[in-house]
Each structure stands twice: as structure tokens, then as C-alpha cells.
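Rather than the whole complex, this shows some of its chains in their spots.
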């Protein structure tokens, strides 16, 4: 018998998903968005903002390991890390696996979401908000980076989608990426989540990729499948001189051996596997000429 | 405004998907299943059997290129190929890209589905049912293989899910794989679609993998994301002496250059990328001990 309680996630005007709804754990409204913590039958607890799943208990590890370890392993010795967004605390959790980390800033706009995650999502953050190396700042990430006097080993952009009138639309422009570059050390690395790479929906990815290519010499798109996102998901890595493609399996293994705690998704083969783009996407990225600029930021949806 | 017409696909009792429904192109009932050809807003035309999408216009190429080219490129010179299932004709289409192919059998149980696909899905088969090298047989694939006197270069198992009382349940057992092995040349290769590898749903994959490992010395699980399937999808390759992991990028490139028509998904990096299993799945496969046998076939759903 089909269940009676459902979480309906409208992803586009042509597609929606239904998840069985086990429990309504929290509902609220922050200054920026509608916030829900739901328990869904298929993926356990889920953080839902404005009706869309941000991450789910069963597979958030895939997204967060993909986002963090490809760039940090590539860097090799991350001491000072800045995370833009990342309210659930799982991005910090992955960053803190590197024993050499001295300082992690997490800059998130929505203090209410962070408060709710702290209380309801311990499986995500595992207490890492209390680590003395972590500093949470409630601010616009662009403003924070622009005004910062520090240089970072890694800047991780764990942001909402770039939507018209959304809070993150100015965090995907050429000018912003230039500011990120200025705040990286010479061997620093950056990464951004880069939205869908689905067959009918990879425009945002190719524009983000091309925009970052205007700023950084080394740019590597990569992707994986986070099942609760339904469609395959993209990321873009960039740096001045580090290339994730240049790492050998053995180098990755050696670096992994130094980390605190193990991995559930990431491993040396997956590192390279994620960097393999499907042929249609490789071509689309190569042919892309659009650049996302401050004075005409593209709304990708 | 949200549309009014929807295709509801119930994938498990905990999850369902909604696709906007543009057109009802065909509906019917074969001896085995309910058959629909629908045009859905997100993925174009789709073949739907018993309410579940089998393949969709926008991304069938991902599934079919992944299924066919990893084993056939690995083989290198496929002359005689057997396809079990594959009613849409797209698996044949990919096989015929190898100029050395002399004979392709397609053995499918449901003549009605094949007839409907021939008429309504020319984008899939591109006329390849009419190629003189192709012979379509309406029969049980197990019976056909068991009784065949031929040896094949490749056997491609493009089958429905192994469901209780479903037509394919006896096509995932150790005894069946032994029969497949007997009907392969010494350098022959086989591949089977191997269901979901999603975080909460990879039991079938690991059992299929382990079952095939009882029969073949070289077994390689691989996977990719076919967006219209929602969850990441697995395949298992097997052979007596060929290993897809052993191919260099250059070898793949050379072999690709000989093929008729290009690829939209598959390329040398993707070949190896698909073979990279997530850490949790690698462990699950390694730890698996269950074997699927004729006298107690496991229903994976």
C-alpha cells in the first residue's frame, strides 16, 4: 500500500519528486528562506530550504567528500581554509580531517539555518562547530572575502544555487572569482559547487566553468551522483598551480593515510573518476564563451 | 504555474517521480506488461513498461553507450554478438558501430514491445532492425543461450530488473552465468545491467557482482548516472581474460577511431571513470558472500 505522507520536491516546472515523509522534525522561516528538517523514508533526515533538499542523512557524505577532498588532497597541506556557505557543518567536518588545519572560517548568511542545523543535524556536524579552530561568521561571503586581509590555502564555495533575487547570485561572477584568487596563497585552491550536469540542464555548469577559466589558469570540472539530488551534480576546481589530474593514485593514497577518520565515498580511483566528464559535457564546456559578470549576473534557473 | 498533466513513476514504496506529460503517444498491454510511449517534458519520448521508464530520448545514449562500449572496446574485435533483451533497438545501434560485426542476435521475450519500439522509437533504433547482420528472436534468452551451438565474442544482458515472478529472474543466477561463459569464445566478454548502486539500494548489485565472480575470473563492476533513472546505475563486466582496467587511454582512443559514428557519452576518461567505485560500494562488493542460484533466485525488490 502506497503511504499517505509525502514530501513533494518541485525541482523544475517539468519535474518533481515524492519522498515518503516519516516525520516533520522542524519547520520555520528564517529571514531568507523557509527551513524544514524532515525525515524521509528513502534518505533519513533532510535539510530542506524553500522546498528543496540541501542534503540528506543517507548521502550527504558523497556531496561533502566530493566537495572537500578533491581540492584539499590536491593541495596537500591545507592550514587556513575558508568555507562560504556550508551551514550544516558537514563541510567543516570534512575539512577538519586534515590534521594540519589551523583555522577554518565558515561564512554563512543565515544564522537561523546554522542554529537549526546545530540543534537537529548532529549526524552532519558531529560537534565540529565547537572545535576551537572553527570560526563561524554570519555575513555575506562576498563582502567577507573582499574585505579580508588574509590569504587562504583553500576557499570552498558551498553555496545555494545562483537564482535571480537569491542570496548567492553574486557569488558566481568573474569579479567574485578574481577576489577569491586574490585571497588565495600561490599554491591555494578553490572549489565551487556548480549545479546540475544533467543532459538537459548543464548550462549553469558550463558558464560557471568558463567564468572561472577567465580568472584561473588551472580549472577542472568534475561531477558525481548524489542520489537525493536526483540529477548528477557538478563542481569546479581552480588553482594557480595545482592540478588534481596530476596526482598519482599513490600520492592520493599517501595523503589519505595521514587524515583523521576514513572516507565513505572518496578514494583514489573516485578522485580521477570524478574528473572524467561525459563527452557531451566536455564539448559543451569547450565551446562555451559566456562569462558571468557582476553587472549582468545570470540566473541559472 | 505548475502544469496539469503528469507522469507519475513509482520507483519504490518510499519514492516516486513526477514528469510533466506532454503527449500520450501509445498505450497498450502486451502479454507480459503494460506498454506506454509518453512524451515527457524533461526527457522527450520515453518507453514505459509497467509504469517504469525503460529509456528516454534525452539520455538513453548514456545507458546504451555505457552498456555496450566498455565491454566491446575492451574486447577490441567483436564479430558475433548476442543481446538478451534490448527491445528498443538502441543496444543493437551501438553494437553496429563496430565495423567488424558480422552477426547480432537480439533475443527478447516480448514481440509486442519490439513492434511498438520499431514503430514509435526510430530515434533509438535508427533503422538498425533492418540491418542484414541483425537477427531478432522472440524467445526466452536463457533457453536460447542454453540451446545455442555458437560461441560469441560478446554477450550483452540488457534485461529487466530481477523481480519476483518477473520474466528476468532466472537471468541473474550463477547457473545462467555459467551458460553464458560456455557460449563465449576464450577472449569473449559479457556485460549485464546490474540495477541501482544508490546508497540505500545496492544489494542487488553486490549480489550480482558476487554471483558472476563465482563463474568468471575477471569481473569489473562499473556505474554511471542516467538522469532519467534518478539513481546511479550499475553494470557488471566479466570475461575469461580481458580486463577493461588494463586498457590505456591511448588504446581506447585508437579503437574508438575505427568505429562508425561518434560517441555522445563514452570517451577514454569515462571508460576508467565508470570503473571507479565509491568507497562504500567497493567495500560492500568485497564483503558480499551471497550467491544467486537457480533453486533460490533472489528477487531484488
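Order of writing sets the chain letters: A and B. Residues in each chain are counted from 1.
Definition applied: a residue touches a chain if its C-beta (ideal position, glycine included) is under 8 Å from a C-beta of that chain, and two chains touch if they have at least 3 such contacts.
Not measured: the values here are computed from a predicted model.
In this structure file the homo-oligomer totals 4 copies of one chain sequence, with 2 depicted.
The rule is short, and it goes like this: only the chains that are shown with their structure count from here on.
In the CA-based superposition of chain A onto chain B, the rotation angle is 180 degrees, rounded to steps of 5.
With each centre defined as the average position of its C-alpha atoms, the distance from chain A to chain B rounds to 32 Å. Of all residues in chain B, those touching chain A in their complex are 1-3, 10, 12-20, 40-43, 58-59, 62, 198-200, 225, 227, 230-232, 262-267, 269-270, 272-280, 282.
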